[in-house]
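Of the protein chains in this complex, all but one are displayed in their positions.
As written, the chains take the letters A, B, C, D, E, F and G, and residue 1 is the first residue of each chain.
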Amino acid sequence: MSSGAIVVESHPADTLLRAERLPHILCPGCGIGSVVHTYVDAIAASGIPQDKHVCVSGIGCSGRAAGYVNVDSYHTTHGRSIPFALGIATYRPELHVTVISGDGDLTAIGGNHFIHAARRSVALLVLCINNFNYGMTGGQAGPTTPLSAMSRTTPHGCWERPFNLPFLAQAVGASYVARWTVLHVRQLRAALIHAMNKEGFRFIEILSPCPTGFGRPNDIGDGISEMQNYLRRCVVDNGIDLRQTDIDLTQQDSPIYVGDFVDVDRPSFRPQVVQHAH
Amino acid sequence: MSSGAIVVESHPADTLLRAERLPHILCPGCGIGSVVHTYVDAIAASGIPQDKHVCVSGIGCSGRAAGYVNVDSYHTTHGRSIPFALGIATYRPELHVTVISGDGDLTAIGGNHFIHAARRSVALLVLCINNFNYGMTGGQAGPTTPLSAMSRTTPHGCWERPFNLPFLAQAVGASYVARWTVLHVRQLRAALIHAMNKEGFRFIEILSPCPTGFGRPNDIGDGISEMQNYLRRCVVDNGIDLRQTDIDLTQQDSPIYVGDFVDVDRPSFRPQVVQHAH
Amino acid sequence: MSVHTRVPIDAASMQVPRGQVYTIPNRCKGCNFCIQFCPKEVLEFSEAINNKGYHFPIVRKGKEEQCIHCRFCDLICPELAIFTRELESAPAQGA
Amino acid sequence: MSVHTRVPIDAASMQVPRGQVYTIPNRCKGCNFCIQFCPKEVLEFSEAINNKGYHFPIVRKGKEEQCIHCRFCDLICPELAIFTRELESAPAQGA
Amino acid sequence: MQEEAVDNEVTEIRISGYGGQGVVLAGQLLGKAASLYDNKSAVFTQSYGPEARGGASCADVVVSSAPVDYPLVSHPDVLVTLFQEAYMKYRPMMKPGGILILEPDLVQVKKDEVPHHRVPATKIAEGLGRKIVANVVALGYLVGITNVVGREAVEECIRATVKKQTIDLNLRAFDAGFSLAAKERVAS
Amino acid sequence: MQEEAVDNEVTEIRISGYGGQGVVLAGQLLGKAASLYDNKSAVFTQSYGPEARGGASCADVVVSSAPVDYPLVSHPDVLVTLFQEAYMKYRPMMKPGGILILEPDLVQVKKDEVPHHRVPATKIAEGLGRKIVANVVALGYLVGITNVVGREAVEECIRATVKKQTIDLNLRAFDAGFSLAAKERVAS
Amino acid sequence: MTPATAPAIDEHPRVISGDHFMLGDHACAEGALAAGLDFYGGYPITPSTEIMEHLAERLPAVGGTFVQMEDEIASVAAIIGASVAGARVMTATSGPGFSLMMENIGLAAIMEVPIVIVDVQRASPSTGLPTSVGQSDLLQVRWGSHGDYSVIVYCPSSPQECFDLTIAAFNAADQYRVPSFVLMDEIVGHMTERVVVPPQEKIQRVYRKRPSVPPGSPEFLPFKADEDLVPPMAHAGEGYKVHMTGLTHDERGYPSLTAQTHEKLINRIVDKVRLNADRIVRYELINTEDAEIVVVALGCTARSARRAVARARMKGIRAGMLRPITMWPFPQTVLKELAGNGVVKRFVVPEINLGQLCREVHRHTALPVTRLNHPGGAMITPDQILEALEA
Partner (left out) sequence: MTPATAPAIDEHPRVISGDHFMLGDHACAEGALAAGLDFYGGYPITPSTEIMEHLAERLPAVGGTFVQMEDEIASVAAIIGASVAGARVMTATSGPGFSLMMENIGLAAIMEVPIVIVDVQRASPSTGLPTSVGQSDLLQVRWGSHGDYSVIVYCPSSPQECFDLTIAAFNAADQYRVPSFVLMDEIVGHMTERVVVPPQEKIQRVYRKRPSVPPGSPEFLPFKADEDLVPPMAHAGEGYKVHMTGLTHDERGYPSLTAQTHEKLINRIVDKVRLNADRIVRYELINTEDAEIVVVALGCTARSARRAVARARMKGIRAGMLRPITMWPFPQTVLKELAGNGVVKRFVVPEINLGQLCREVHRHTALPVTRLNHPGGAMITPDQILEALEA
């Protein structure tokens, strides 16, 4: 064993995780683990008791995130994490509910719940881990797959324009909108802590490498290459007009804008309730 | 019989309608009939043969529109008019497919198909007849019901913020976005003719009176009163920033912006096809 | 605001057309749109009721020659119960 | 751009902390994130492989005292296989 | 024959008019009075759906001294019509020998119509100051003529059902209709 | 006993390794050769799902002179392992008396392992210039040892399946494995 | 975004004890309130809308949470979410909306989350006749989601039963941690009849079992069942840090993707209803002691059947009736007893569908079964049933 690093058996964050389930099922170079890690780190720093955090996810690689965090956690059906979470968050407003899922789950099949929860200003923090494809089923295109990108369902290149998710989130009323990448764990952590303590519908898009489903067919290579791509191209611009935040991955030199784009006060959705009568 | 008006048995537009089904089932003072009328008038003026027009609708009062127009017409399931229409429009790109439905059908249950069709730039003209409630089931709130408005499911006043549909349509990539009211039949007719001859996803929100489901519980009165409300409050502003086009009906004096808001060139979605091999 | 027409630049020099009103009384549900929004206030409700029990539009006394065939009553009618046709010259037929 | 730290205004006057690297080699899947993005280039791959067959991070020869406990390797590790702790003073324990 | 006896326990009543005439309230009051205040059983149903809007609508009540099984009115024993279209639509379904009550100012009967009851409910209601209670006038008449439910039961039901400030008006409307029927019964 | 005869017609083969070693292609070639070029029946299956990623994966082939009914490999008659984890995972399922083939540079056997075949497929492939064809070397060896499918059938299958520019390389790899087996058969 | 002021709670009792002349749909809503409904998520659809409208008024006034969702899928997902957070939950819909809920019904089944779904049946398939009666979701409610699971389904025949059986559905959902259903029909939902609401203290509420150990106890396994095959349920926010998933899972709730875990889990979620069927099943028998012909009917059709049986008796026909009150579990024991008692010679099954109940009757008897049905839009009349009895 090398000198310098002390070999141990557990990580300080293990208490925030279902450590007995590690290692997780995700591929080497996948960024989802980093998001889970940053999320639990933010939980510890949020000032909100761990027991009052709830995590809800849908289906797909990112949907598996809920299975690794040591809070009440619910791994639901494809696309339905947001209405499921709405049930928890509106019935128990004292709980802090975070939805962690992927681009396919949240914005393909789950797109309607996304726009309605934002419109209603439901008290949810929604993390969309965007790896530009359906990883769990082996790399098909989705609504964030860039133009021209190769995938198992776009063998000649994707010919659909992807969503600009921050712009969409703003158009439907999110109180907080940010975009970071897995590389920006420090900014992501700060964004998470800030968003956990806000009202309304809060949305963070997190760009993440997927070497298996996206990197490989698009000649990006492994996870670290995708990360270096982010390092090279990301531009922080918190004040940018969100009409400009499309991601055009096929233009290798175009900027990818990241930042804390929207941060407004908007009270959380609270259905009319006099008091709970149990 | 009075002098001045000649009493006849049929209307010149009857050939564009399934006249044998008239009178339609819609209430007195409802604006949906006016939209149907203006739509068929636009068909006649569109320069596109009547046989190449197709009309698709969903469920609800507005969904019944398809049943009255004398083109190939499909009255589908709740919320699914857009993907149904996508099937027609992408398989037969020579057809001009218009979706006519209501706010509940298109933006509540059908919201996901709406944003995805716009993202893809599917060759559809989508008319959302927005009467601020679910009329067919008797006047429940929906995603366009204004704050504070009374309905059968908001007996103490609506507490959810409604969608700003033009802004949403822009955020997801519509090539054409307009808003008019049933009162603006002339502008609506022009918008329809223009939009019928454009590519991509074209969206027109049409504000319409619903005396039964919306006017009555909100003390607006009958259809003509809602129309007079539009006459008084509508402001045409084609160039307005769509972040400003929320409709706040509870503020009786706030403007309701109408106009041809977005008009850009965006090619229609065409899946990769070499040629049809029948 | 006006919803009726976009005024053409050369409006003053244009000849205003004349129109003839046609109605299908039994289609009418009495919504009042055509009457209220006729730019020339040509129309009013009948005293008679149609077979569904509604009063329907008729041309006001004295307004028989005022219709300008702008088609507004036609387009806005939800029931396709009224329309106009352009007259070549006065007087109106069937008045 | 830098993703590592937001430079505080009084950076020059601050004392740079020192850190100790800890690893859980059998969790590592060799993604290379910690090694590539360590701002002090403290880490490198081991020659040995872990029980899943991956090379895992070790501290480079000569870099044993360079860790500044910035936590970047920790947070970015998808496998929770590495972390650092702040040292009160030199030298690093267990090196 | 005993079978007849069973079926005769059941009275099928249809009150029909157009939207806004309050036929639904009249039907509900009748059914509720029978069901809660008169030791009978009753089922109330009404027409639903967009096809029911605007046109003729009806409120149906089945009253019986035994529990009501089949809940629908197929062939009314008693038909009240307050609107021409309702008369045209529902008259043919009436049971032969049934009781027909109509609002003469709003309904014109066919030439060959059988003997029937004409109740100027709207005028009577207007006489009471509120045209809107024509429905309750008609109800009063119906109860007075048929005795399908007790007068007191309906009055109690009205007191328990309508808004406080309209109790008196409704009771007077009911009484007006009931009294007219009583007079006619005496006369006939 | 006739039952045995039926079952003995079937050979269950599992080729296992880690992702990227090409075990899937090796299995497909074997099954396809048997099925299309050697008048036998064969079914090919593979491990699926996220749990199959990263870790040990396997390509299973059932070969029979009669139609294959049950398509899965439960207890391999022939087990090829190119990876330690695969050896650990699948060795216990092997049929007693089955044939075990392994890559000695990547698999360390248990002390009490039965006699088995050691094929340095990676080194042989590297000798041919492309480490990537270690899978086909192993396939060649497997065919050479078991004769479960004819040599010509596999060669024809390779020609019909792989990219044109790699046909020769793959044929040489197959031959290298097959020849090694032939030598060993002679030796034993 | 400020909620409008809702009335103070005291003026609005949760249980409106007393006699009422009440719409079936409203009786269902009042039953839910009496059963302790905490959270309603729904979407309007004829002929169930009146349930939702009634609760829009009533539920917030008694301190509950009412949310109109964007569609039926969101509705069922939201009530599952609220239920894991501890709420007594319900949604109501009709055929088209019910079809949309199928996927998440499976989630509730495998996660063992108590939910109550009301389906007011209309003439179907598809949009069909939205305002007219049907009884054609009898098999869908049992088999509509993919895979094997179990459900408990009540079929009221009257507004009174809409009230009573909605309470039963809440209790069954909690007791067995299953999706339970009130399968009404348009006639029953849209008829107004006397409904007696008992005093609050007479209304029995059965609640889901709760963990007997405190949060953090290592012995607490969220999916370890007791002898009744039902595991105690910990709620979100209580500190138990449960994990629940739609994947096949072990007793800790963690995904365990093996056939062994699957068999254990799925057999248990099916068996907890199957093996308790005798306790769950409800039915009504009329004049079956000496009956030679037994009508099997439910919902509004049972009302016609009761009339027909009475009239048949007067004509000297020895008719009787079995009314399944639970469609699922199906009252097969009593049906088999009737079929085997040597007296019954024939069954008559009137229903407003093309033979769904009849199929189930067939499974349990070899006696002749007379079908009497049409696909919807009208009731089957007493006359029609009488004719079938006389045939």
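The rule is short, and it goes like this: a contact is a pair of C-beta atoms (placed from the backbone, for glycine too) under 8 Å apart; a residue touches a chain by one contact, two chains touch by 3 or more.
Note that the structure is predicted; figures quoted are calculated from it, not measured.
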item: Touching partners, among the displayed chains, of the absent chain; value: A, B, F, G
item: Identified contact with the non-displayed chain, of G:A56, G:A109, G:V294 or G:A339; value: G:A109
item: Interface residues of subunit A (partner: the chain not displayed); value: 59, 75, 77-79, 108-109, 111, 134, 136-138, 140-141, 143, 147-148, 152-157, 159, 161
item: Positions on subunit F contacted by the hidden chain, ascending; value: 2-3, 6, 28, 31-32, 35-36, 41-46, 48-49, 51-52, 68-72, 74
item: In subunit B, positions touching the absent partner; value: 18, 21, 51-52, 54, 56, 59, 66-67, 70-77, 80, 83-88, 90-92, 94-95, 112-113, 116, 121, 266-267, 269-278
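Convention: only the chains that are shown with their structure count from here on.
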item: Two chains sharing the most contacts, counting C-beta pairs only; value: A-G
item: Distance from subunit E to subunit A - Cα centre to Cα centre, in angstrom; value: 63
item: Between subunit D and subunit A, distance of the C-alpha-averaged centres to the nearest whole Å; value: 25
item: Touching two or more other chains - residues of subunit D; value: 29, 52
item: Set of subunit F residues in contact with two or more other chains; value: 51, 54
